[in-house]
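Okay, so here's the structure we're looking at.
All protein chains but one are shown in place.
Note that the chains take the letters A and B in the order they are written out, and that residue 1 is the start of every chain.
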Amino acid sequence: MSQLTPVLSAHWDEKDSFTIEGYKRHGGYNAAAKALAMDPDAVIQMVKDSGLRGRGGAGFPTGMKWGFIPQGDNKDHYLVVNADESEPGTCKDMPLLMANPHVLVEGVIIAAYAIRAKHAFIYIRGEVTHVVRRVNQAITDAYKAGYLGKNIFGTGNDLELVLHIGAGAYICGEETALLDSLEGFRGQPRLRPPFPAIAGLYARPTVVNNVESIASVPAIIANGAEWYQSMGTEKSKGATLYSLSGHVNNPGQFEAPLGITLRQILELAGGVRNGHKLKFWTPGGSSTPLFTDEHLDVPLDYEGVSAAGSMLGTKALQIFDETTCVVRAVLRWTEFYKHESCGKCTPCREGTWWLVQILRDLENGKGTEADLQKLLDLCDNIMGRSFCALGDGATSPITSSIKYFRDEYISHLTNGGCPFDAAKSTLFEEVLR
Amino acid sequence: MTTQESAPQITEVEMITVVIDGFEVTVPKGTLIIRAAEKLGIQIPRFCDHPLLSPVGACRQCLVDVEINGRAFPKPQASCTIPVEPNMIVKTQLTSPVAEKAQRGVMELLLGNHPLDCPVCDKGGECPLQNQAMSNGNAESRLDGTKRTFEKPINISSQVLLDRERCVLCARCTRFSEEIASDPFITLNHRGALQQVGIYENDPFNSYFSGNTIQICPVGALTGASYRFRARPFDLVSTPSACEHCASGCDMRTDVRRGKTLRRLAGDDAAVNEEWNCDKGRWAFKYVTAIDRLTQPLVRNADGELVAASWPEALAAAAAGLKGARAAVLVGGRATVEDAYGYSKFARIALSTNDIDFRARITSDEEGNFLASHVATSAVNYSDIDKADHALLLAFEPEEESPIVFLRLNKNVKKRNLKVTSIATKQSIAMDKLNAEFIRVAPGAEGAAVAAIALTAKSVILLGERASESAGLISAAVALADKTGAKLAWIPRRAGERGALDAGALGTLLPGGRPVADSAARVDIAAAWGVDSLPTNSGRSTSQIIASLAAGELDAVVVGGVDLRDMYNSVDAIAALKKSFVVSLEIAPSSVTEVADVVLPVAAITEKSGSFLNWEGRPRAFDSAVAESLNRSDVRILSALADAMGTSIMLGTVSATAREISQLGKWDGARVPFTPVAPVNPASPSGDQAIIASWRRLLDMGTLQRGEDNLAGTRRQTVAVISEKRAASLGVVTGDLLRVSNATGAITLPALVEDIHDDAVWLPRNSFGSQPLTDLNAVHGQLVTVVKA
Partner (left out) sequence: MTTTNQNLNIDVMNSIVARYPRKRSAIMPLLHYVQAISGYVTNDGIEKISEILEIETAEVSAVATFYTQYKRKPVGEYHIGVCTNTLCAIMGGDVIMEALKDHLGIENDGVTADGKVSLEHIECNAACDYAPVVMANWEFYDNQSVSSAKDLVDGARAGNPPAPTRGPSKLVTFKEASLVLAGLDDGLANEGTQAGEPTLLGLKLSKEGK
């Protein structure tokens, strides 16, 4: 039996997988029809029972999040889908939406019904023109089919779905920053409490879910909670998209039950690129502390990765082989955090400014070993001191890389510069020679 | 007292006890940790936190360790964002090494990109960053890379400068502008380490409240053009003061260096201005020295020329002219309570007359009656706005005419959705900000619209001084208040009017709201003043005094701080004074000086002590900020003049005067009865005619704003406002020139097409290029001709 369980990706290889016809060919929108015939609370219960947890990084149980929305409060409720996918290494939602945007639309219909929302939004990052086209068309076609708008599926329920397109800001993946952005402000995180479930979009009860979380719902409704529960590990149920990238022979998307290991995935993908060996990797994007080849057998579920000192995150498995300078890699990520810091809080805004300078000096062989201590101490003053998780994330590559590769930092100093040949890390080394 | 006192609202506030650094403190529910700590005298360092702004938790300087019910937060928390809870234990930097390190870490990062230019920074010496870096930071920085730099400084308005590299991005300024002033003309721009405060390049930070951002800036990033590089804080002598510009009653602080006022700051009075003031109050103080001050007494000689005289000569000349004459007193609306009381007592004792009026503006008998019957000694106040269910604005543009009342309304609108209704001719910026219901009426038709407003006993009616310009409006307001029990407040523009009213500078009132017509009231005052009796007839109003001077029914007049051009027919008024014996008490030459027989120079506000009563009737006392001045307050000069006339009023000092006023107290007998006045129909325009409406803008050509060009640069644009319908019929669009004229004259201004009654045209009353009172002798309700210029 295959170790892979394509559910979301099951029909991506069909040329018209992104069209409403292509989607309906395999039972698309039947789950929505089924859900709309259920009691909304029963839908929530089913998602709770399935064990589905947020696929955007934090892993919060999706059904429980829905259950936080106060009912009978006579307020508008909103559902917002976080399609801002920007965490370095993360590349699952965009191909999903390009290949099958309708599964998200169907998930939105079900989720909105469950939380009694008449208005839903998909907040998609702006740097993906063609994905935007696909999602926009899916929404238009769903309206035409009577799945969105007034009296959807003839059930008397109404649902408006608006595609909101971002404009380049990683921070908008943070749910409260996303809400501010959607309200027409600068995307900076909000003070919590109040939490979005109480006062989210327009200060109304709001659920914010990741694309993959919502897209997983139709299959759960169609196949039942037990089916979903049968996949995965004890506390991490179901299947998910693992995105393998970097120095591997065959990068790509692998939909597998939670708990699979990198070793298993690498085997499927034909291993680290020929002639090279694994040096370090991220389990779930750059904000999750680095792993090394010690961690090949860590179960890639929420608990397993956490127990090994990192986070499952977005399951963005970025693989770097021994040609890669970890200081250079970390410097570049740190430059990313500096570029994407929203500016609201001191530790993140100012901290990333200085972290970059110190790392740049180290990469260039300038500085002393004491600078490593300074780096770690600055990270200590940023981690847990920042307003949101962006600042925390900025410290992860630094602290984890110093933990595993302290000697490599030192070698930059003794070497008077980076001891690595950057050309060797590229995919076209031969051309450069 | 006849004002209705509502039962005090007793609401149980739940109290919570928490432990901070081992000490228990009990505070009301909802109190933030940082504030609870203050109650114990524990100062947690902070930058973005400000007690009057919503918490943001942005600077992270105030991190502390928190534990609730034995469960500790895994990481330090921003004490400025977390309200206390039962069973909470807080450890600040004093007892938690984690909090202490977190704070030092944040401080190091804040200082990392901050320039070390304290020696040339205006904030140096009074800088929260400097101070807290000393108390909670490291002496040495480990951050030795490249600092962030910006071009410096940039003008974000003619008055406010921004040095971006000094900014710690606490966002106090932008939050103030958005939350308090509703003027989000400055915002945070860009992001990350390049985030910076800024304006949109074509629209400067022309908020009436912009100066507050400088005051609350915790570093030297925002500075005022007028103060920049002028002084070090430790060279300044600070004096608590009160603002003389309007009746809002701001508490202030005046900073003087070697006898020269260098700046004024908003004082902290939670009941009145909280910690804010307006830009006029903050920056318009140079007039004291900018205008051509009178420095010595002047007496008109036989050739008709005003010549310098000694004080004894001048007082003798004044006494000679007044003694035995049929004389009256005109007091301007900017007199202090003590000075107004001096005029009041001087009129009654030295001149034996009740012919005194403080209203140097457009007034009506209806208003005079109302002030005596309802306003004197009344006590509607700011907290009534806080409690109101509905605020009705009549002939009142709060942002222009009493800015702190605007801020209080705005606070209540933002915090609890206070309903505001304005009966007016033209939509205004403030109405927009207050989300006010705008009841659009023709100028003159205000009164007729009042009765339809639904109010309750919890409502407040805020009546502006322009109510006197619309017959029947005040009567309608009184009737509505009587019917509904709503509180009725009168909010004049000038700082001295309410005090002058309560001091009896009105023909029908003696000090403390005592009716002249009430013999018991007269006996009261006569006894206190040690005189046998007081004049019994009701005194003349301002316009009646001028008419009587013109008609030869009065011979002489004592004029204190009045500009005749603030009234209709000022040409006639000047002529009337010209034929009379005039004693003028003034700080500078004015329209009265030209016709005065004796001119007595008096102290400007910063040179004297005294008090105002703000619109609430709340005393706003102040000391002289410039102690070295030789100029004297009006009351001391009047006392000397009375002595010269042989009829002493015994008011040798301001403090003695204040004591005498407080000993008199308020009248508790029957008030002057109020006789309602019926509204008149508004004028009916035809063809090119429109009915004129106007009000004074906060920043305009007012004398007290002279000498401050930086402030003048932030004035609102001078425009003539017409409706879309009128614009269409005239073929005019916004920006085209309009000519507004009548038999007296014409004013030509750019048009602004806006929400205004179709029958009306609006112009600012005293702005550059628009002074309809002098140029048209018309400001409200009269017909004018409006054509495309």
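Keep in mind that, in the parts below, a contact is a pair of C-beta atoms (placed from the backbone, for glycine too) under 8 Å apart; a residue touches a chain by one contact, two chains touch by 3 or more.
On a predicted model such as this, the values are computed, not experimentally measured, just so you know.
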Quiz prompt | Among the chains presented, those that the missing one touches | solution = A, B
Exercise. Using the touch definition up top, pick the residue from A:Thr233, A:Thr288 or A:Gln318 that touches the left-out chain.
Key: A:Gln318
Self-check item: Candidate in contact with the missing chain, chosen from A:Ile69, A:Met94 or A:Met231
Solution: A:Met94
Quiz item: Where the complex has a chain not shown, which of A:Arg263, A:His339 or A:Lys366 is the residue touching it?
Solution: A:His339
Quiz prompt | Footprint left on chain B by the chain that the document does not show | solution = 183-191, 198-203, 734-735
Quiz prompt | Chain not shown, touching residues in chain A | solution = 1-6, 9-10, 12-19, 76, 85-91, 93-95, 98-99, 119, 125-130, 132-134, 136-137, 140, 162-170, 181-187, 202, 242-247, 250-256, 268-269, 286, 316, 318, 320, 324, 328-329, 332-333, 336, 339-340, 342, 422-423, 425-428, 431-432
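By definition in this document, only the chains that are shown with their structure count from here on.
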Quiz item: Quick one: chain A and chain B, Cα centre-to-centre, how many Å?
Solution: 55
Self-check item: Contact set on chain A toward chain B in their complex
Solution: 169, 171, 186, 191, 338-347, 349-354, 357-358, 361, 374, 377-378, 380-382, 384-387
Self-check item: Complex contact set, residues of chain B against chain A
Solution: 55-61, 63, 74-76, 81, 101-102, 105-106, 108-110, 112-113, 142-143, 145-146, 148, 168-169, 188, 190-195
